[in-house]
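The complex is shown incomplete by one protein chain, all other protein chains being positioned as in the whole.
== chain A ==
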Amino acid sequence: MANDTSDFTRSMGIATSGMRAQAGRMRIISENIANAQSTAQTPGGDPYRRKVPTFTSELDRTLDARTVGLGRVRPDMSIFPTRYEPGNPAADAAGNVKVPNVNSLVEMTDMKEAQRSYEANLNIISATRRMIQRTLDILKA
């Protein structure tokens, strides 16, 4: 073996990195949902722009394994929908207000997916723990 880290430790480390990445994704999703109504402060200005998390596969040198990490958080460059609301302080000359390009439905489905991936990684940890327990049980034989 290349180093002293056992495969079980690596499995745990990899699953932990997956959980960390999914938790970061959840943070960005909650940011998007919280800002679903955040319009600009100035007339005609841009409102909150939706953020999109990215994942990258990276080589963890201490673990000697391919872990996953949250990559750069990119802005969603799709156009802002507008709403006619002349009384709003953010309304432009024609009375239209740009609203954030956040779709709550999309965010909720993304959140469910992040939750499921998180649980899958958690399952890996419990399975690995049971396997370690079985190995230790050999000592009792």
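Basically, a contact is a pair of C-beta atoms (placed from the backbone, for glycine too) under 8 Å apart; a residue touches a chain by one contact, two chains touch by 3 or more; residues count from 1.
As a convention for this text, contacts and distances are computed from a predicted model.
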**Message:** Looking at what's absent rather than what's present, what does UniProt name the missing chain, "Sulfate adenylyltransferase subunit 2", "Ring-1,2-phenylacetyl-CoA epoxidase subunit PaaC", "Peptide ABC transporter substrate-binding protein" or "Flagellar basal body rod protein FlgB"?
**Reply:** "Flagellar basal body rod protein FlgB"
**Item:** Touching residue (missing chain; options A:T56, A:S78 or A:S104)
**Value:** A:T56
**Message:** For chain A, which positions touch the chain that isn't shown here?
**Reply:** 1, 6-8, 10-12, 14-15, 17-18, 21-22, 25, 54-57, 65-68, 113, 116-117, 120-121, 123-124, 127-128, 130-131, 134-135, 137-138, 140-141
